[in-house]
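Here the complex is missing a single protein chain, while all its other protein chains stay put.
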Amino acid sequence: MTRRSPTARLWRAIPPGLRQPLGLAAGLIALAWLVICLIGPAIAPFDPLAQDLPRFSPPGEVSFLGTDELGRDLFSRILAGARVTIGLALVLVCLSMLIGSLLGLLAGFFGRWVDEAIMRFTDLVMAFPTVILAMVTAAALGASLFNAVLAALVVSWPQYARVVRSIVLGLRGNDFVWSGRLLGFSAVRSIRVDILPGTMGPTLVLASLDIGTAALLLSGLSFLGLGARPPTPEWGSMVSAAVSHFDKWWLGVFPGLAILTVVISFNFIGDALRDALDPGVAPR
Amino acid sequence: MTPGLRIDSLSLSIRGEDGLTPILDRVSLQVGRGEVQGLAGESGSGKTITGLTVIGLEPPRAEVTGRIWLDGEDLMAITGRSLNAIRGRRVGMVFQDPTTSLHPQLTVGAQLTDHVRYHLGVSRAEALERAQTALDRVGVAGGRETLRRYPHEFSGGQRQRIAIAIALACEPAVLIADEPTTALDVTVQAGVLALIRSLVDSLGLAVLFITHDLGVMSAVADRVAIMRRGRIVENGERAQVFTAPAHPYTRELLASLPGATGGLRSRADLAGIDPFGSGDPTGDPTGDRPADAALVRDRPADDDLAGRESTGDGREEAADA
Partner (left out) sequence: MPSERAPVIRARDIEVVYPGHPPVRAVRGVSFDLFKGEVVGLVGESGCGKSTIAKVLTGLVRPAGGAVEYHGQPIRPLGVRRRPLFQTGIQMVFQDPGSSLNPRRPVGPQIRDGLELALRRRRQAGPGDPAQPAGPTANPGDWLERVGLAAGDQTRYPGSFSGGQRQRVATARALAAEPDVLIGDEPISALDASTQAKVAYLMSKLAVSQGAVLLFISHDLSVVRLIADRLLVMWSGRIVESGPTEAVWSNPGHPYTKVLLGAIPAPDGAGRLPAVPAGTAAFDAPPVIHDDP
């Protein structure tokens, strides 16, 4: 038990959340998707925009995953679309996490009227149906991918504000926060040193869960013509386009699987991140 | 057949990522009728797990060996439903904190009658009758009205008395009390200790009294076992253990306590203790151990635990003999 083999040591270096077959697979899948985000178009067998292949060719005939209604290679479009879908979802999640966490921190830490003002505003935003509010905002801003992200941001920060606020309320009563204040910590230092690190774990887990939702929301907006414009390869709009060709199952299934694997693998990553970021409280 | 509770060479290990972690090592105890057997030890010594294992509530992934006898019947041979018939019926249990061991949303009456009806199959009326007797026995006044009230309407001391009443409602032969007075103020504790002692004397209960507080132990126990790192290092008559301890660990433990024989009797004695040391004869530098729950999770790096373990064994073996 005291002397470990090099393999065991390597095993220990992997975050505990991923130290199981399922977790390991998820980690590898997420890693693969991130690599594809970077080099996707370069390794695509066909030009994702070119319409020179036979239309509706089933998987395995002309190409690996078949072709779509315009004769474009599905596999190449999925590889190229990773950058759009995952990339924008990541940007969206990071931004809403940033804004939501900041407001949640302020509300939870300062309480009183600051809390009242922030939380009533949060409730106001949450009172609207998410998709409709995002649609209205996107329509008002004008159709573009950038505006779709802005519109999605408007509806996705409140959940972070709420979660972070409730964590802060729990942390604030801890003795170590008080002893920090007794040692002359300013509010900013107290938040940075004693409060913020404790919110990171749950927030990141929430964010990792949210990546899928964010991808779907952006795809939804694209489907309505408020986000990615054709011919930009985007998984959500690919699924949407498949709706009108139900008999060509591969059109919807493969982009759908891509979204699914992203959602699940990032969940595992979120769990592993939490364990790694919370050394004091992580299960051993 | 031996009346009461007998634990024979009980060992328990928990299976984890790094293999088996030993928690209990050949624990043997005997609690006769009308007797209080104290089981004392610091946090993490395994005293709570010993109590839980007797009623079949050992932690998950635990591997248990040894024998537990209740009035001559082998409890280790009993599993599943039959074990439920023993818990609460023939072995009662009182926990440390009555605010969590009592159900906050059920009336005292419901908590006092449910298991009585389940175990003894008596009518509601008779169960209520028994509940009333049980409350009278533990000195909670108020008659039928009391049975309709909820736990939060009582003070901490009264709640613990109610918990004892529940444990004794089916008239078990054995009571396991795990730190039953630790959450109470000393003035309230005095009453609960007197109650437990009088119940032992009047009902002929066999009580396994688990506590970290040697003062409490000295007040109620007839025999005292001192536990350390899953092992009983000393077990004997109360007076002998407190005034002429045989094991070096017991001596060290007493020497660190205010008011004990050979312990800290006045301010001047403080000068003699090493404020950096712990009550551990192995010379473990500041080796107060992690909390009870830590046995299962949250232990410090396993490497340094393994190191600590090895330092103590030699002396312990010698003294055990």
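Every chain is named by a letter (A and B) in the order it is written, and numbering of its residues begins at 1.
Note that in this section a contact is a pair of C-beta atoms (placed from the backbone, for glycine too) under 8 Å apart; a residue touches a chain by one contact, two chains touch by 3 or more.
Remember, it's a predicted structure, so these values are computed and weren't measured experimentally.
Across the entire complex, the residue among B:64, B:78, B:120 or B:190 in touch with the chain not shown is B:190. Residue positions on chain A in contact with the hidden chain: 110, 174-176, 178-187, 193-194, 197-198, 278-281, in rising order. Listed here are the chain B residues that touch the chain not shown: 42-43, 156, 185-187, 189-191, 193-194, 197, 212-222, 238-243, 252-254, 256-261, 263-264, 266-267, 269-270, 273-280, 285-291, 298, 300-301.
The rule is simple: only the chains that are shown with their structure count from here on.
With centres defined as mean CA coordinates, chain B is found 50 Å away from chain A.
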